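Could you have a look at this structure, given as structure tokens, before my questions?
Shown here: the complex without one of its protein chains, the others still in place.
As written, the chains take the letters A and B, and residue 1 is the first residue of each chain.
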Amino acid sequence: MTEALLAVAGLTVAYADVRAVHALDLDVRSGEVVALIGANGAGKSSLLKGLMGLGGNVQGKILLAGSDLSGLPPQRRARLGVGYVPEGRRVFAGMTTEENLLVASRDGGAARAACTEEMYALFPQLGVRRDAPAWQLSGGEQQMLAVARALMARPRLLLVDEPTLGLAPAAARSVIRVLRGIAATGAAVLLAEQNARAALAAADRAVLMRLGRIAATGTAEALAGDERLLRSLMGG
Amino acid sequence: MTARHPVRAWLGRDVNALVLAGAIGLLAWPFLTGDAYSLRLLTVAGVYGLAAIGYQFVFGHAGALSLAQGAFFGLGAYAAGIMSVRTGAGFEVTFPAAMAAAAVLAALVALPVLRLRSHYFALATLAVGQVALVIAVNWESVTGGANGIPNVPVPSLFGASVGRGWPMLLLVWSLVAAGAVVARRLTGGLTGAALLLMREQPMAAEAAGIDIRRVRFAAFLLSALYGGAAGALQVHTVRVVSPEVLEFPVMVMLLAIAVVGGRTSISGAILGAVLLIHLPEWFRPLERYYLVAYGVALLAMIVAAPWGLMGSLSRARQRWLPEPEPPLPAAGRVPAGRPPARLAIAGLTRHFGGVRAVDGIDLVVEPGESVGIVGANGSGKTTLLNMIAGVETPDSGRIRWGKSDIAGLPPYRIARAGIGRSFQALKLIDGLTVLDNVAAAAWRETGGPDRDAARASAMALLQALDLAPMAWRRCGALPPGLRRRVEIARALIGGPALLLLDEPAAGLTAAERDSVAGTLAALNAGGTTVVVVEHDLAFLEGFVARIVCLDQGRIIADGAPADVRSDPGVISAWLGQPPDEGHKHD
Partner (left out) sequence: MEFLQLALNGVALGAAYALVALGFVLILNATGAVNFAQGDLVAAGGFVAVALAGILPAPGYLLLPLVAILMAALGLAVSAVAYWPLRDRPPVAVFISTIALGIIIQNGLNGLFGAEPRAAPPLFAGGQLEFFGLVIARQSLSIMATAALLIGAVQLLLTRTQLGRRLRATAQDREVAAALGIPVGAMIALTFALAAALAGAAGMLLANRYFITPTHGTDFIVKAYIAVVIGGWGRIGGALAGAMLVALFETVVAAWADYAVATGLLYVAMLTILVFRPRGLFGEAEGRRA
């Protein structure tokens, strides 16, 4: 049994009005894709934000390959190998595609440029648009850019928040396909997704969240065939 | 009245009592020193205090960083000074004239300036002052140019001359007292809570039917009146009119007084004025650097004590000597519901960039219905709700409410038409009590209830929602479920015929959801139309009879919950499109 890359124990995330996540335990291993599914408000996004250190009152243990992330600011977590693809893409709109990629790299000049070319190989649509300002890209292209940007620092753990939101089905499929490929290189992917079916098709394991807690967990295949899933995602 | 420990009671009374004592001590000081200089300094402190009280209307209560207060002050000084020198008119004429001049200026610039966003507003108001300065320096025939006009006489009040020293001091400070009383009346009570709501949660204030722009205009005008009045007093105190009175340092002084004293505290304005006018005297030994001490004081205050001295004092008092809760006010009647009406939406569309957020929606909600609107993120349900509530304007289509067209109306008009709303991210004032959070929403600029009446109505609603015991608790201390109910209570104080709720179940435990569902069911049973945007079908099934499902800006299902739940289109939209086969092993 491989050691978990990410080990979360007793995680609680609270904001002023919302108790988003309650005493949650979760493990993610290298090379696997874990899907977080659940209705909106279930706490998926808050969980990812809590793991990244982006606000909220967070209690509990977050261990990344043994290092405790609790209390560290997001920059430090990124440097320890956590990548983050935020909900809504949030590319740097005033910068070009290429600049978005370059700024995310922590390598020196030559390695940085090489990494950028790797990204263009992985996402050919971006290569075509490398000099376009990011606000001109389509939703799907921006999503690709957001993922590629997070990959530039070669994260060990990639947190992806609602990547298919607002995307046309074809673009959504592309993104999900890419995420599978990333896991194949050895990184772990923790994916929060509203589109449960697409997420389950891409994932190895799935965690169903409801009201800030884990309601079910298992292999993606098992959950995809589960009727309870249907019910609980729509409430009740 | 419950018995209170006497010392606690005395100290716990309005901090103003303490300040009153301080003020008396301050006035006694000149008796001890007796010299003309101290008297004059204290007089000038009073003048600035009056101007600062006026500044608090716009800077403190309305929360807008205006840099025009110096302009009003200076204009008042010039108006009074010029009139007094050229026409020999008495103070009873020059004083109102100064106020009128400042008010006219405020009215002129208000229209273009008040609608500017905050970063432009500050600059625009600053510019007004600077233009006034340039005019003062260059219009020599009227203003005396750079040298100004010397020998402004002492004020004469109905023929009686108000001499230097004690008489002038008393004139100024009695006007300060009068100004303070008026300001207290205007901003105290329910108005104070409403102003707080407008400052901290403007969207909630609009949703409660408050016209924020009118209030801002009134605040601006009042600040000008006080500024002009203070300027008139200034010119009679220093007995000369010069462009100095329009220069930026005057504005900085007023800003500093407001920040140091406390932005909304009248006693703070007075205290701040006395402190800051005397500060240079205390720091005089530092010679040329005493103004540096000024800057340091201002910086220290804004960083460490942003509520000013009085605010910090008030907070400390609340922490260390909290007042026991007063008895609950008597509950009045639940506010009368507005007459029921029909909501008819036709052909509504809204685009953002290339995205069709709402793409042709037709929807009718009959009076007394309870409807849930569901859909995934990005389905358009929030945009739809925002368009009904007036927060967003449709690109095309109509929204009829009863007999009126409400599409595109500002939120406060829609609220007054009988549509109330709650927000997904609760917009309550954490530092205010539950009771006043609800009561504040009943406020109107004219013709609204007074504090007791509003509190009585609020109490009735709190009782109906099982929140009565919490009436005096601060909202920030309540758990999310209760805060949600407080927000619903607030939305109800206007007696809306239709209540729009935006994800009321977000972040609540199962038990809290049941409780809110029960509340809404009871509300609906009482005749209020309820329209709820939500994700959680189970929650909705607790009290709605009809569910409308949106996907990509259109309605894809509309019917009884059980039917919608098993509609394949709905299920597919909810759970997502299945990807192509074979993806997993790419």
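In this section, a residue touches a chain if its C-beta (ideal position, glycine included) is under 8 Å from a C-beta of that chain, and two chains touch if they have at least 3 such contacts.
Quick caveat, the model's predicted, so the values are computed rather than measured.
A.B. asks: From the touch rule at the top of the page, work out which displayed chains the omitted chain touches.
C.D. replies: When the entire complex is considered, the left-out chain reaches A, B.
A.B. asks: So which of B:135, B:334 or B:355 would be touching the chain we can't see?
C.D. replies: Touches the omitted chain: B:135.
A.B. asks: With the missing chain put back, one of A:34, A:69, A:102 or A:187 would touch it. Which one?
C.D. replies: Of the candidates A:34, A:69, A:102 or A:187, A:102 is in touch with the missing chain.
A.B. asks: Among B:89, B:104 or B:124, which one touches the chain that has been omitted from the display?
C.D. replies: B:124
A.B. asks: Looking at the whole complex, which of B:294, B:401 or B:443 touches the chain that is not displayed?
C.D. replies: The single option touching the absent chain is B:294.
A.B. asks: Among B:259, B:406, B:426 or B:564, which residue is in touch with the absent chain?
C.D. replies: Residue touching the chain left out of view: B:259.
A.B. asks: When the complex is taken as a whole, what residues of chain A touch the one chain not shown?
C.D. replies: On the chain A side, contact with the omitted chain comes from 52, 54-55, 73-75, 78-79, 84, 86, 90, 92-95, 99, 102-106, 112, 133-135, 149-150, 153.
A.B. asks: In the complete complex, the non-displayed chain touches which residues of chain B?
C.D. replies: So the residues of chain B touching the unseen chain are 65, 112-113, 115-120, 122-124, 126-128, 130-131, 133-135, 137-138, 248, 252, 255-256, 259, 287-289, 291-292, 294-296, 298-299, 302-303, 306.
Quick note on the criterion: only the chains that are shown with their structure count from here on.
A.B. asks: How many Å are there between the centre of chain A and the centre of chain B, using C-alpha atoms for each centre?
C.D. replies: Taking the average C-alpha coordinate of chain A and of chain B, the gap between them is 40 Å.
A.B. asks: What part of chain B is in contact with chain A in the complex they form?
C.D. replies: 355, 376-378, 425-426, 430, 480, 483-484, 503, 505-507, 509-510, 535-541, 565, 571, 574-580, 583-584, 586
A.B. asks: For the complex, give me every residue of chain A touching chain B.
C.D. replies: 15-20, 39-41, 139, 162, 164-166, 169, 172-173, 176-177, 180-181, 193-199, 201-202, 211, 220, 230, 233-236
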